[in-house]
Structures are given as structure tokens and as C-alpha cells.
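A single protein chain has been omitted from the complex, and every remaining protein chain is retained in its original position.
Here is chain A:
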Amino acid sequence: MPSLSALLDDFFYRPDEDVGPIQEVVAGTDESIEPAAEEVPEEYLAFRLEGEIYAVPIHGVREIVKVPPLTEVPRAASNLLGVMYLRGEVLPVYDIKVKLRLADKAPLVAGPEAPPPPRGARIIVVQTADGLAGIWVDAVSEVVRLRPSMLELAPPGVGGGERDCVVGLGRRKQELFILLDIWQALS
């Protein structure tokens, strides 16, 4: 059996490697996109929270992971579900349902009394000013491409006040995506 490092080796960039073609391709795509700049669709990650569909710009999402065993942190803020290990880093996992008024209190998902997480549940990992943070979602649905013309401001009563983390709505035919400012939701 070839050693693991030999297998992995192919994935790494070597200084003597010829990357010219790749750069050309990259340059090419840039040019072809430029003319239609106004209608560039942006990719959003859509996920479910208590039956509603939310979406965040995908460039803000570092990764999506299955729910590992979470460790509860005593005396921490109520929206902190627990902490998890992700490749050598400890990151906090937050609930945003309370903030969005979808629930009265954060679900119990960490510690020995917590039930096993639902099959579809995922942690969305985002980069914040204080490092990586995870956000609990009930399920991840899809990656949607929304053009600027498909976006609208949040209707009055939805965007303001407590729910200021909702920045707008995205509409694709009959589907509605609630666009979220994830950093605001974490604050």
C-alpha cells in the first residue's frame, strides 16, 4: 500500500509546478463575467430553522459540519449551545432561534441530558471578528443563486426592531428566502 503521504502529495502545490494554464483559465472567467456585472447572481446558502428558510451569502460560510458531541459551558451566555472541536480549534456553537423569535429558549443540545441531535441538523461555521463560530441549523437545504433583481428589502415589521438581523428577502418563483446578517444574529 502506498504511504499516506505519497497519496496526499498530489494535492500539494509544488513550486516547480506549471500553473500558467490555471491562471489563464482564472483570468478568462473574470473577463467573461465582467460585462454582465449588474446581474451577477450571488450564491446563498439556504437552511431551515423551525420550518422557515433562511439564507446567508455563501462566501461568509467557512464550512458545514455534522453536529459533533457538544460540550456545554457553564455560566455562559444563554445563546451559547456549547463548544466543539474542529481540527484542533475550539469553537463556540450558538443558537439564533431565540434571537429570531422562533423559540423561547435555546434548545438543550449539549451535556448528558441532551437528546441526540436530529439527523438533519448541522453546524454552519462562520468567521467572526472574534474567531470562528458555529451556528446551529435544523437542516441545510441548498445553495441558491439569487440575482440582485430577485432581492427585496424586508417588509416593515420584519426587518426592524429585534429582528434587525434580517436584511431582506430573496424570492425565487414561489420560494421565499429570509436573508440573514449572520454576524448581527450572533451579536
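Here is the rule we use: a residue touches a chain if its C-beta (ideal position, glycine included) is under 8 Å from a C-beta of that chain, and two chains touch if they have at least 3 such contacts; residues count from 1.
We take it that contacts and distances are computed from a predicted model.
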Exercise. Looking only at the UniProt record of the hidden chain, which name from "Peptide-binding protein", "histidine kinase", "Oxidoreductase" or "Branched-chain amino acid ABC transporter permease LivH" is the right one?
Worked result: "histidine kinase"
Seminar exercise, completed: By the document's definition of touch, the residue of A:P41, A:P118 or A:G131 touching the omitted chain is A:G131
Problem set entry | Contacting the left-out chain in the complete assembly, out of A:E52, A:E72 or A:D164 | A:E72
Exercise. For chain A, which residues reach the chain that was dropped from this view?
Worked result: 68-76, 80, 83-85, 88-92, 111-113, 128-133
